[in-house]
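Please read the structure below before turning to the comments.
Rest of the complex left out; these chains stay put.
Order of writing sets the chain letters: A and B. Residues in each chain are counted from 1.
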Amino acid sequence: MVTIWYGGDYNPEQWPRETWDEDVRLMQRGGISIATVGVFSWARLEPRPGEYDFAWLDEVLDGLHAGGIRVDLATATASPPPWLARLHPETLPVTEHGVRLEVGSRQQYCPSSPVYREHARRLVERVVERYAQHPALELWHVNNEYGCHVSHCYCEVSAAAFRAWLAARYGSVEELNRAWGTAFWSQAYASFDEIEPPRAAPTFRNPTHLLDFDRFSSDELLACYLSEVEVIRAASRVPITTNFMGFFKPVDYWKWAPHVDIVSDDTYPDPADPLSPAYASMVRDLMRSLGGGAPWLLMEQSPSAVNWRAQNAAKAPGQMRAWSYQSVARGADGILFFQWRQSKAGSEKFHSGMLPHGGTDTRVWREIEQLGGELQRLSGPEAGVEGSRVPSSVAIAFDWDSWWAIEQPASPTTVSYLETLFAWHHALTSLGLAVDFVRAEADLSAYRLVVAPAHFVATDAQVGNLAAFADAGGTLVVGFGTAITDEHLHVRLGGYLGEPLRRALGVWIEEFAPPAAADLRAIGGGAAPAVALDGEVFGGATTGSVWAEFVRVEEAETLATFGDGALAGWPAVTRRATGHGSAWYVATLPDPGALGRLAERAAREAGIELPSPVASGGQVEAVRRGGSVFVINHGADDAVLRLDGTDRLTGAAASGMTLPPQGVAVIALPVSDGENGASG
Amino acid sequence: MVTIWYGGDYNPEQWPRETWDEDVRLMQRGGISIATVGVFSWARLEPRPGEYDFAWLDEVLDGLHAGGIRVDLATATASPPPWLARLHPETLPVTEHGVRLEVGSRQQYCPSSPVYREHARRLVERVVERYAQHPALELWHVNNEYGCHVSHCYCEVSAAAFRAWLAARYGSVEELNRAWGTAFWSQAYASFDEIEPPRAAPTFRNPTHLLDFDRFSSDELLACYLSEVEVIRAASRVPITTNFMGFFKPVDYWKWAPHVDIVSDDTYPDPADPLSPAYASMVRDLMRSLGGGAPWLLMEQSPSAVNWRAQNAAKAPGQMRAWSYQSVARGADGILFFQWRQSKAGSEKFHSGMLPHGGTDTRVWREIEQLGGELQRLSGPEAGVEGSRVPSSVAIAFDWDSWWAIEQPASPTTVSYLETLFAWHHALTSLGLAVDFVRAEADLSAYRLVVAPAHFVATDAQVGNLAAFADAGGTLVVGFGTAITDEHLHVRLGGYLGEPLRRALGVWIEEFAPPAAADLRAIGGGAAPAVALDGEVFGGATTGSVWAEFVRVEEAETLATFGDGALAGWPAVTRRATGHGSAWYVATLPDPGALGRLAERAAREAGIELPSPVASGGQVEAVRRGGSVFVINHGADDAVLRLDGTDRLTGAAASGMTLPPQGVAVIALPVSDGENGASG
């Protein structure tokens, strides 16, 4: 890219014409370089079926262009006008309990509806025809946050599409019956015609039916996206994106990522949650990983508070800036917001805007202006930020299939897949390491350490690939809950894990024994049930939670043991040298401190040099990107930097520099200093 | 009125004929002067469509009349017989999720149904025709607790009525689109025909759509009421009421009150809640205020336990009497119960009755009898209770629009409007002041102090009226969350509050920053997130909750500041002299003690003389009505009175008199002593 983009969603149709000029003037003043236009404009662009009105949008784009603002132009298909539902009620989505959702909010369409898709395509054709050559056009923005409210539809139209999807996947109903295990509970289907979406049923629905419906639903949304992309590609070479939503469970972004020209993301961490910076860092790392390490765009964040939580904390002074730099540090080439001018009416009027209700004499506006100026100065070849990459030698295996499956209700226990990923990501990044996410079947040769936590569903290819990574010299850490089933949710018999992994790890799993409490409230609130652990690898006695099991060692070193009841003395962490590398197994979720020590031990064994701390005091995140180290203080106290180099933002010498809370420094480094993307 | 009415709902159709004579005899013994008859008699009066049976009711009314018991005669339309739903299934109401509610409990009608209304009118015509001249008739009782179970109906019939209501309100769909802000999220309607009730939708529904549906739903119930009133008025000059339900969110009683000849109320405070007397006092004050200060009727309370809570505490000995006197003190001219004789079957058989399952050898009956005798002795011109008023110089602005809107899900934070009102009411009444509720656009000239807490939705007229009150010499206290939007929920830009209020207060609001916690359970349980406060007006350091904001002072005195994080040092309470009066702004909800001190300071500034305590010890409520001060001890310890005067109940001298827990005294005062309605 040519700059670090800066901007936000711009919805001029909410405002009278006279504000549009002020918008452009203030955008210029604020350093805005790009505006996302038209996301919710369908009803304005096509107020009646087939009756189009583009004049206003012409004026908007021309005005932006005249002001030097580039445009991320939406296809405007995210929220159909009311008339679509009135003409075609069957386009409205239906819940698993049979409730047809109404017009009156947004995204009220069945993703499988050919009627919706056809109307959307027609609109996109008109939009592309009119604006493909517009000089302000920088990026196409297809639809918006696919599936954020309606990811699964259970209507008759969806049912027919699901049957077609299944027929394509399985070829014959016999093969489907085998894959779904319908011999159990007398569920065998005599033909595809008998199959419906997994609507409300008397009790636990067939797990593979549920999983396939998750896959289908993600695929149907992707098909909506591709249907629009096809129209655009036919007439335009401008790059295309659609905004992802971080770790969004219903949509498998691994399958989507190859189809976007640049990954973009909407993320709204809770300012009231002290863990937000850590969680958000995981999201940024996923976005970078989805694009194979290429730069991505932060398409939406909030300037201050949102309005859809039960309590909506304002961002603290400096927090918006600090979190913006976190994205840049972790690979973003643009910082955009929802939305430019805070709405006066509608469902998001209390969602903060770059230009607040209170106008420009506000701290929010001043912070917007400040950051805009800084990013302009940080752009360009000298700083070398945009376009650069974040080097990493550590990866975490992550997949939607496992997420969908391990959180199904008939699983061994209640596991949050995301919290489990987070525990590992946080342990590793706390060591100062940059972490990528990968698919378990990907080429892992670039990494020295790969962790596979709770990778519940694993194909033979994945199981083999992980084992081969260790054999080839990598350090593989397998967490509990991994490779318990194949892609059809058929249990891997004889000790789970699958043969190549069992061999590499030198262990097999005899039985699950998750810590449990009689009182279900122990899950929702209070203390979760825990299990005692002991081992030098943890630094001594500690506890674990979520999961535990009877691990049988065939040929491995036991690094830690359970210390409780029936499990007392059984292995909790094992390690085995395999081929040129090593394979570790961790049979529970150790407490954060203990997990950190375990991660450190594994990283050292992998030959990864752990960076020295870049600061004393504060709560500092440090990430290397290109020729800079981004240092951000998320803590409540000052941090004092220990780095050599110069701060690109202030020109000050880094060493001894004080970073206040929410403070940021971008330290210019000598070329090729160290190999890990992060330090701290 | 000619007496303090005493009685209850009387449902003789549940009992064999032989109990009816005993009923009248025991009513006489218990001092009962009025009985509400026929509330749930439709199925008995019209067992088949158009087939009427009034003979039994003739006998009941004649028997009551012979026994000297007056009758509050219900129109019997509250619960249609099963045959109505079977003949006209479309009269059954439908939930927002599309569930059509069945026969089998009560109130199963769509308020917009012309079929229901027509059948109800036909029944009322017959009832009025037959009993308008009956000598026992004292009052007409229209329907029952309108909307208590079915306030909003989402069926097709309601949809059509809603569209008609919208067309009448907005004239054109363009105007509706403007008012609802449908430019956001692509919601623009091409015609009224496209609009439905706000049924279940993918996400947050349009806020103005929701608010208008609340208004419409209240209006439809009012139309049901007026449809019956019209029939009665045509044939009878006997006064008409319908029983309100205190602060009942779905029904805007301000709009209803002009249409009842006397306000009446059903209230069931929880005997297990130590705050019940304080909450109930707020309800009594609302009832008095709805009638413009005129006497009202306590139409329903329970003699002891109810049966619809998860746990149903019995009233403690004396508690029913003490709470009854609270109503009289605060303007009630009658004390009635649900119900006379405790049912033997059905859904309310474990709801206590004046005549319990156990008969007359019970403490409940003895307390009923005692109170009946006392109220008879307290009636009449000498005591001067019935018909008299409760003087007040303090008012709290209250409106249903604000209640509906501020509790919508897309608001800045989770606010309980009622709890916020209560905090202020309790702070003021704890100073011994009588408090009225008013609409913000009402004539406020009778008051010295007006508080507007969380008055979220404010018309220009309201904003102007409040500012004018301060300018004219009043003391105006504006609480957080006030005048954020106009009546269409359009944000008042440029700092909220609206120009006249901003000017009067000398402040504007830059940004909301409600205290928040990452853990949502902090709202449901545990401690709510709080914010530090400091200021002499609070008596020093304290905390606030619910709300906080960045207040910008243009010209005002800062009386207290926030002491926390980003808000540290920002104003929390301001005051400005304006015109002949003053205007205060309070940007959070201070803790009760601190709010009490703030209220005291404002009251003193308003020139209100705070009454001296009427008692030492106990937990005493004291209210002046007419020529008496009612003193009630809600505490667990004795109170000793410090008042001069004589107790009308016992004839004892007030000074030094001991009031035990639940004790009551009605102290006769010299004429024109003090001006406030309450003291304590």
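Definition applied: a contact is a pair of C-beta atoms (placed from the backbone, for glycine too) under 8 Å apart; a residue touches a chain by one contact, two chains touch by 3 or more.
Since the structure is predicted, the reported quantities are computational estimates derived from the model, not experimental observations.
Asker: Enter the number of copies in the whole complex; the displayed portion holds 2.
Answerer: In total, this homomeric complex is built from 3 copies.
In this text, only the chains that are shown with their structure count from here on.
Asker: Would you mind pulling out the distance in Å between where the CA atoms of chain A average out and where those of chain B do?
Answerer: Centre-to-centre distance between chain A and chain B: 48 Å.
Asker: For chain B, which residues count as touching chain A in their complex?
Answerer: 97-98, 180-190, 193-196, 198-209, 409-414, 488-491, 493-496, 508-518, 520-523, 525, 529, 550, 552, 565-566
Asker: Any idea which chain A residues touch chain B in the complex?
Answerer: These residues of chain A touch chain B: 11, 13-14, 40-44, 47-48, 76, 78-83, 86, 93, 95, 97, 99-108, 148-150, 270-276, 304-305, 307-314, 316-317, 343-350, 352, 356-359, 361-364, 524-525.
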